[in-house]
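Then we have subunit A:
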Amino acid sequence: MSILVRNVSRSFGDFVALDDVSLEVDSGSLTALLGPSGSGKSTLLRIIAGLERPDAGQILLSGKDATALTPQKRNIGFVFQHYAAFKHMTVHDNIAFGLKVRKRPKAEIRNRVDELLNLVQLEGLGNRYPSQLSGGQRQRMGLARALAPEPDVLLLDEPFGALDARVRAELREWLTRLHDVVHVTTVFVTHDQEEAMEVADQITLLNEGRVVQVGAPRQLYDEPESEFVMRFIGDASEIGGVLVRPRDVELLQEPASGAAEAMIVRMTVLGRDAKVELHDSTGAEIVAVITRERFDELDLWRGQTVWVRARRKRVFAA
Partner candidate 1 sequence: MRKLGLRFVALGYLAVILVGPLSIVFWRTFEDGFAPAWDALTTPETLHAFKLTLIITAIAVPVNTVFGILAALAIVRKKFPGKSVLNAFIDLPLALSPVVVGLALFLLYGREGWFGGWLNEHGIQVLFALPAMVIATIFVSIPFVAREVVPTLQEVGDEQEQAARTLGATGWQTFWRITLPSIRWAVIYGVILTTARCLGEYGAVAVVSGRLQGQTETATLRVQERYESFDLAGAYAISIVLALLAILVLVAMTVIRPREETAH
Partner candidate 2 sequence: MTTFLSLFVALPIAALVWEASSEGTQSFWEAVSSPEAVAALKLTLGTSFAVSLLNAVLGTITAWVLVRDDFRGKSFVNAIIDLPFALPTIVAGLTLLALYGPTSPIGINVAYTKTAIVLALMFVTLPFVVRTVQPVLQELDPELEQAAHTLGASQTTTFRRVILPNLVPSLLSGVALAFAKAVGEFGSLVIITGNIPFQTEVSSVYIFGRIESGDSASAAAVSVVLLVISFVTLLSIGAIRHVATRHDRA
C-alpha cells in the first residue's frame, strides 16, 4: 500500500511540529523518517497511523483519503519505542490480540501466532509473560503483534531506541531481513542516521517540522542539498569555510595553497583505512580517512602538525 502525505501541518500550542509536510512512500518500500529530536518525525508517523490528527492536510492510503479514519480502520501495524506490551497477557495472547479483535477462528489464530513466533524467533516462548522477556524479545513480540492482522503498512516509532547498542545492531539487521521476507510497506522513525543509512531504501530527512531532503541513502550522502544534510548524514568537517567528507580530506606534510594547519590528536587503524582525527587552529575537530598505504607512507605521530585540504568542495546556496 502506498502512502501519500499532502501538506500536513500540526502544532502543539505555540510549537510548530509539522509545517506543510508532503511526502510519498512507495508500496513495499522501507522508508526512514530521519531527523534530530523535535523535527516532527514521530508526530508525522502518528498522524499517518491515525493516533494524532493533523491541523491541516491529508493522508492518503492507497489513493484513498484516510485523514478522518480512526486507527482501527486504517489497517496499519504500529510498533512503539517502549513496546506497549499488554503485560497481563501472555506473549501468545499479545500477538493474537489483533486477530481476536477481528473474531478470527481459533485454529487460524493459533496457526498464525505460531507462524509469527517462528518468524521473530520467539518459538517456545508463547506462554511467557512480557515481564519475563528481555527488551529485544519484547520488541520482537511487538513486531509480531503488529504483523499478525496482516496490515497494509507497518509503522515503527524509534523501535530500537530503548535497547542497548548490541541488541540494537542485531535487530536492525533483523528488520532488513524481515522486510525482505514480508514485503509490507514499512516506515520507521529514527534519530540515528547510521541506522537509517543501513536499513532504509528511502530516507526522508526532517528538521524543525519540514522536509529537508528525500532520497536513497547513497544520494543523501553523496549529494546533500544543504549544509544541514551534509552535517547530519555521515561525518563532515569544515576546512576553510567549506564542508568536506573524511575521505575527501587530503593530508599534506607541508603547507600548500588552500590548505589549513592542523594538529593530529588521534589515529586509528581500521583495516584497509586509517582514521586521523585533528584539531584545527581554532580547536575544531577535523576527521580524515586515508588509505593504509598513504598512512604508512606518511609516518604520522600524535601531536604532529600537518596541513589539510579539501579534495572535493561542496558549496551550498546560502
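The rule is short, and it goes like this: a residue touches a chain if its C-beta (ideal position, glycine included) is under 8 Å from a C-beta of that chain, and two chains touch if they have at least 3 such contacts; residues count from 1.
Per the selection procedure, all candidates are chains of the complex that A comes from, given by their letters.
This is a predicted model, so every value here is computed, not measured.
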Report summary line: Answering which of 1 or 2 touches subunit A in this complex, the right candidate is 2
Query - List of subunit A residues in touch with candidate 2 within their complex - result: 49-51, 70-72, 74-78, 80, 82, 84, 86-89, 97-98, 101-102, 129, 131-132, 145-146, 148-149
